[in-house]
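First up is the structure itself, then whatever we jot down about it.
With one protein chain withheld, the remaining protein chains of the complex are depicted in position.
Order of writing sets the chain letters: A and B. Residues in each chain are counted from 1.
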Amino acid sequence: MLTREENETLTRTNAGTPMGELFRSYWIPVLLSEQLPEPDGPPVRVKVLGEALIAFRDSQGQVALVDPRCSHRGANLFFGRNEGGGIRCAYHGWKFNARGECVDMPTIAPEAVPRLCAKAAIKAYPTREWGDFVWAYMGTRRPLPELPWMEFARVPPSHRHVSKKLQECNWAQAAEGGVDTAHFSFLHQPVASSEDDMAQKAARAVRGYSSQSMNENHVRWMRDDARPRYEVKKHASGLVLGASRRAGPGEHYWRIAQYLMPAHAYTPSATEGQTYHGQTWIPIDDESCWIYVYSWNPVRPLTEEERQGYRTGGAVYPEMDDQWRPLRNRANDYLIDRQVQKTENFTGILGVSEQDAAIQDSQGFIADRTRELLGPTDLAVVQFRRLMLESARTLGEGGTPLGLDDPQAYLVRGGAIVAPAQANLEEAMTMRFGDALGRVQADPIPSTA
Amino acid sequence: MLTREENETLTRTNAGTPMGELFRSYWIPVLLSEQLPEPDGPPVRVKVLGEALIAFRDSQGQVALVDPRCSHRGANLFFGRNEGGGIRCAYHGWKFNARGECVDMPTIAPEAVPRLCAKAAIKAYPTREWGDFVWAYMGTRRPLPELPWMEFARVPPSHRHVSKKLQECNWAQAAEGGVDTAHFSFLHQPVASSEDDMAQKAARAVRGYSSQSMNENHVRWMRDDARPRYEVKKHASGLVLGASRRAGPGEHYWRIAQYLMPAHAYTPSATEGQTYHGQTWIPIDDESCWIYVYSWNPVRPLTEEERQGYRTGGAVYPEMDDQWRPLRNRANDYLIDRQVQKTENFTGILGVSEQDAAIQDSQGFIADRTRELLGPTDLAVVQFRRLMLESARTLGEGGTPLGLDDPQAYLVRGGAIVAPAQANLEEAMTMRFGDALGRVQADPIPSTA
Partner (left out) sequence: MLTREENETLTRTNAGTPMGELFRSYWIPVLLSEQLPEPDGPPVRVKVLGEALIAFRDSQGQVALVDPRCSHRGANLFFGRNEGGGIRCAYHGWKFNARGECVDMPTIAPEAVPRLCAKAAIKAYPTREWGDFVWAYMGTRRPLPELPWMEFARVPPSHRHVSKKLQECNWAQAAEGGVDTAHFSFLHQPVASSEDDMAQKAARAVRGYSSQSMNENHVRWMRDDARPRYEVKKHASGLVLGASRRAGPGEHYWRIAQYLMPAHAYTPSATEGQTYHGQTWIPIDDESCWIYVYSWNPVRPLTEEERQGYRTGGAVYPEMDDQWRPLRNRANDYLIDRQVQKTENFTGILGVSEQDAAIQDSQGFIADRTRELLGPTDLAVVQFRRLMLESARTLGEGGTPLGLDDPQAYLVRGGAIVAPAQANLEEAMTMRFGDALGRVQADPIPSTA
């Protein structure tokens, strides 16, 4: 439970807010690279952290992210011409490059241009492409931080799949769903009339996850132990969050997520050798966000079957239209089917991603955390909030929040393992990853890269 | 004409407002029973008096009306599972019964449950089913008042028909249309090129009313006497409101409505033996309301022809879609047809109910009663406002408004009669109903019921 003031701090991300500045101090994804497929292609509107911007890929292939307002008369550069190393306003032809510099003012006499040019620059944010996303740096720190060494971005393109999905609520409650792995005992469960019935329904319930990572046993263990024991450890880029449930005799089933600053989480399901999934919550404004989603396998290329599954809805990917809006959404009650809810799964909604979105949206556009009754299974949520509020405070006091100066600290994994009942989180992690915090032992990219 | 403050008092019904508390002190319909057809069926969103709630029918058939916010983390119980005597939250499985008690907290260790359970209860309103409506009691009075003995609810189901209809304006101006029987001389009139033309057009104009209650003569009398003489009497549950017009020589045509606290009105048209109609205005919020509508015949079952007429639009029933939204509504200007307005009826809009809705909506989302020019034919409107404002004041001062402690006082009727010109309201009522105020002489349900 938070105070009203803490809840505001956690959820508000416009420029000048503590959380807004925290997001801006990190590199964050703002687009899929595929949204800007070619040099001099159409510009794209981008709204991020409450700021309305446009992006375009210039003639050299560099992605620009700029204020859409032409400094001459305020026309919107979205309607401009992306050509010859910049975007040219359609009203009177002023042109701006990817750094926001005004590089042509055809209505101005040549002798007056130098004086005006300096005033005419528009706001532009540095961008990089990394892991098939366009990342932006909207903060003030110079020199720029390094991009985080997230594993999905470091494996060869053949080894990853990326996308994004629209979520119609505040970023923080959606991120809470990512660290709260306890809810799998309910929200994502199949409804089986008998144990015979379970196998098939469990498989349908976890569509898109590999059958090694999420099989009937895993689903049943989660159903049968609704009160996982949580352990949370802080590390150099965030938190590792483990929850263990009773499994076979003398064994525990550990599901261990990673939360990486400022808003990345890795899902807790992947078993040895299986494909990993991650999600990154980037506010559009305070009542909606883009969730950037990615899957990667460090030891092999993704199969076409995996990709096809992700494209059509499964794992962290909902079924979507061509604007990355889930087909099951707020406006249609996620196509909830009450008969399906009686006989097939816990919600009557199809898809793990969709079930998450539905229940998170249902907490309101901005969840009211002043009225809650938290218990031990909410420990991950509590730790997440504490980390975020502390980090915003640290930044505000001139400090450096976790990970910002330590890009290699992002080279971690989360996943699942069945361990002896007496093992604690660090022991389970060591069994699973060879490291107590899930740090990657064999970087997919040589250190010279 | 009201002061600004009086108009606010009359029209605002959120919790804590004088009129909101007045509505809450009575049982009010909040759903059709048919909206919850079976135990453990889908929950339904209900917005009433500005409060967003959900209703569900539990395993025992009892209707719950509760705050949709799960007390654990604030997920919306609309997406929950209605099963085993309560609704279970889809996020982490907490479960609430129809009294709002938290009856299962599977994420909480058993020993901690008793302590938390008390805190975890959610707001729940008592409900009853009565006359095929679900009624709720949203007030603080305990023991609960009795349900009002409205006749439609006491006759056998075969003798009644009920529905509801959406109205897109404040409740009070819609209710004013129900007591203002003077407007029938205009709003609902046919437009006849000649007296020969009148009969057929009059029949079409009053579609859905019995031809005994509303025939060509009645319509003509209303047309020809645009200034009915009003008499209004207060009684134990509200007001009886009679308006007389010149009829045959030495005769007056009386149309007598009932207004029953807090927001029920019976229409004034029924002649001896004919079917009665009533309407109840329940605010959704201050700019829209549900009008619960009902028809009943105390002496015989309704015919299939009558029911069919009500289902397809007639009398107090508009043509509606399956969400009880009239097909003719604000968004489409009620499908006004200006040619029809020239040659067929006064408005160019089809249907008495639709004509009422159109003109009431047209007064604004909340009518401005500070600018009006009222005359003698507006007496019913004036008396209605006075009653409502007095009742709210009475309740606020700790008193008991009309009818609240007197359920049998609701056993009244309204209707029409042709009486000698010298008869006053009480004499006309006595001729029509055997009682000066329209109190029912032969209760359809024996007093032991």
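Quick note on the criterion: a contact is a pair of C-beta atoms (placed from the backbone, for glycine too) under 8 Å apart; a residue touches a chain by one contact, two chains touch by 3 or more.
Here the structure is a predicted model, which means the values were calculated and not measured.
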item	value
Identified contact with the non-displayed chain, of B:Ala52, B:Ala236, B:Leu327 or B:Ile359	B:Ile359
Contact with the hidden chain (one of B:Glu34, B:Glu372 or B:Asp405)	B:Glu372
On chain B, residues whose C-beta touches the chain left out of the figure	182-183, 185-187, 226-227, 333-334, 336, 338, 341, 346-347, 349, 355, 358-359, 362-364, 367-369, 371-378, 381
Contacts of chain A with the absent chain, listed as residue ranges	41-42, 69, 71-76, 78-79, 81, 89-93, 105-109, 112, 116, 119-120
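Please note the rule applied: only the chains that are shown with their structure count from here on.
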item	value
Intercentroid distance (Cα basis), chain B paired with chain A, Å	50
